[in-house]
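A single protein chain has been omitted from the complex, and every remaining protein chain is retained in its original position.
Note that the chains are named A and B in the order they appear, and that numbering of residues resets to 1 at the start of each chain.
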Amino acid sequence: MRLRQPAFFPLPAAMQTLEIQTRQRDEFVDITRELQQIINRSQVESGSVLVYVPHTTAGVTINENADPDVVHDLLLTLRRLIPKDANGYRHAEGNSDSHVKASLMGSSCQVIIENSRLVLGTWQGVYLCEFDGPRLRQVHVQITAIA
Amino acid sequence: MRLRQPAFFPLPAAMQTLEIQTRQRDEFVDITRELQQIINRSQVESGSVLVYVPHTTAGVTINENADPDVVHDLLLTLRRLIPKDANGYRHAEGNSDSHVKASLMGSSCQVIIENSRLVLGTWQGVYLCEFDGPRLRQVHVQITAIA
Partner (left out) sequence: MRLRQPAFFPLPAAMQTLEIQTRQRDEFVDITRELQQIINRSQVESGSVLVYVPHTTAGVTINENADPDVVHDLLLTLRRLIPKDANGYRHAEGNSDSHVKASLMGSSCQVIIENSRLVLGTWQGVYLCEFDGPRLRQVHVQITAIA
């Protein structure tokens, strides 16, 4: 995982992009540490961060990052509810399920920043949700500072 | 589809409202071009746009706008998971499924603006999700400029 942008951050408004290589067809990748690093470099103390996934078969969600079994059970449930093959699918690429899962998780999330830290709950982490990997994915990150 | 507000846009903060006539009980209407037009008129270069649906049987999502079969398969899957009639529904209007689908898609989405353009992925479009049409729907659009 690496930043496409240099570490120098001229404007709090500047969008940064993370690039993430996923390894599985469906997988949650914890990007919490990378988000906090972008906030550190921005020197923004208060505000919020918008995390945006510019893909249609991947999404982003916030959920538990303590016990990896939670992510396992999330993926298991999404696979059970939305199987890869189902009667009536028309999209020829064989990834209709991936598109549905992406919309269910959503293409963005927001987290409050206070004292230059992400205000996450004790057990929360921010996950890129891969539903049609492995692929090289992008995550756009935009910080809004509040005076 | 038309803007209720005049083209003159006195403040970047001003909320604008799109009005959209849907044609089916459930349907996704691509509103990407209308959003870009509002951004053009606002002359905002960097920031974000909040797209908000003030209805409880409609939502908004971002997904593929290249192959219409993707939207077909999304609607098909939502119908399969959440049928119009199910044992135990109490709401007397016969649209409990529409309310559930609205919450699953969500009532708002956000997109980053850079260089006065929506920062969407190659295949992404923004969709109003109708789940209890046909109706005349509103979509509120608020731009936040970042210096």
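Here is the rule we go by: contacts are C-beta pairs under 8 Å (C-beta built on N, C-alpha and C of every residue); 3 or more make two chains touch, one makes a residue touch a chain.
Since the structure is predicted, the reported quantities are computational estimates derived from the model, not experimental observations.
In the complete complex, the residue from A:17, A:32, A:63 or A:138 that touches the missing chain is A:63. Residues of chain A that touch the chain left out of view are 46-48, 61-64, 67, 69-70, 72-74, 76-78, 80-81, 104-106, 109-112, 114, 119-124, 144, 146-147.
One chain of the complex is left out; on chain B, the residues touching it are 11-15, 50, 52-56, 81-82, 86, 88-93, 96-97, 99-100, 102-104, 106-108, 110, 138, 140, 142, 144.
Heads up, the rule we're going with is that only the chains that are shown with their structure count from here on.
Note on chain placement: the centre of chain A and the centre of chain B lie 21 Å apart, centres being C-alpha means.
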